[in-house]
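All protein chains but one are shown at their positions in the complex.
And now, chain A:
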Amino acid sequence: MTEAAPQFISWSWIAENFSDTIVPAIIGHVYLSAVSVAIAVLISLPAGILAAKRRGLYAPITAFTGLLFTIPSLALFTILVTVPGIGIGPNAVIIALVAYSLLVLIRNVVAGLDSVPAETIDAAKGMGLTSRQILFRVELPLALPVIVAGVRIATVTVIGIATIGAYVGGGGLGTLIFDGINRNFSTMVITGAVLATALAVAADLLLLGVERYLRPWARRKQEEAA
């Protein structure tokens, strides 16, 4: 490697290390983020449905996940590493990222379910749909765009915080940033930061597309208005 290159960005370093260092870092980052958001969604869906149906649970659930959200990320990573069975590596990072995603995801699941018009549910019940059919055929489909909007926010947040995970050996684009700082090599820092941002923007646009796709009824109306 060309240590301590004098220029701000060394294009030759990027070219030389593209397939060996940069691509694995991108893949690692996508892996960390995707797995974390996926696990968080799997937890948040039932938790959010429960909180929406049993209103008494909403306050304690959001209080707890809100508390998780306020823990400084560097501190949380470091604490998790000391927990036996977790240790250094991606698992500690994934657990922390899941914890950070819960608040926004659960809130959006509840907000999505709340946004379903009462008369739509009444009509469904009046026609003889069971509570389960109402949940899966009416409430969740109508709540889905709001839920996906929550997934968007969570994903963008997670992609950003995941860079810090490199500090505890989580891998990903943070590795480039931390290594660059240690070696006082700006090219690595900039490459890691730019790629993390690009990843966040790409994920955001992708999920925005998903959000639109999930509401064909509104999409067609917008097109007509346009």
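Assume a residue touches a chain if its C-beta (ideal position, glycine included) is under 8 Å from a C-beta of that chain, and two chains touch if they have at least 3 such contacts; residues count from 1.
Just so we're on the same page, contacts and distances are computed from a predicted model.
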Candidate names "Beta sliding clamp", "Acyl-CoA dehydrogenase", "ABC-type quaternary amine transporter" or "Non-oxidative hydroxyarylic acid decarboxylases subunit D"; UniProt protein name, chain not shown: "ABC-type quaternary amine transporter"
Touch with the omitted chain, as defined above, among A:9, A:75, A:123 or A:181: A:123
Contacting the left-out chain in the complete assembly, out of A:61, A:92 or A:138: A:138
Interface residues of chain A (partner: the chain not displayed): 117, 119-130, 133, 138, 141-142, 215-218, 220-221, 224
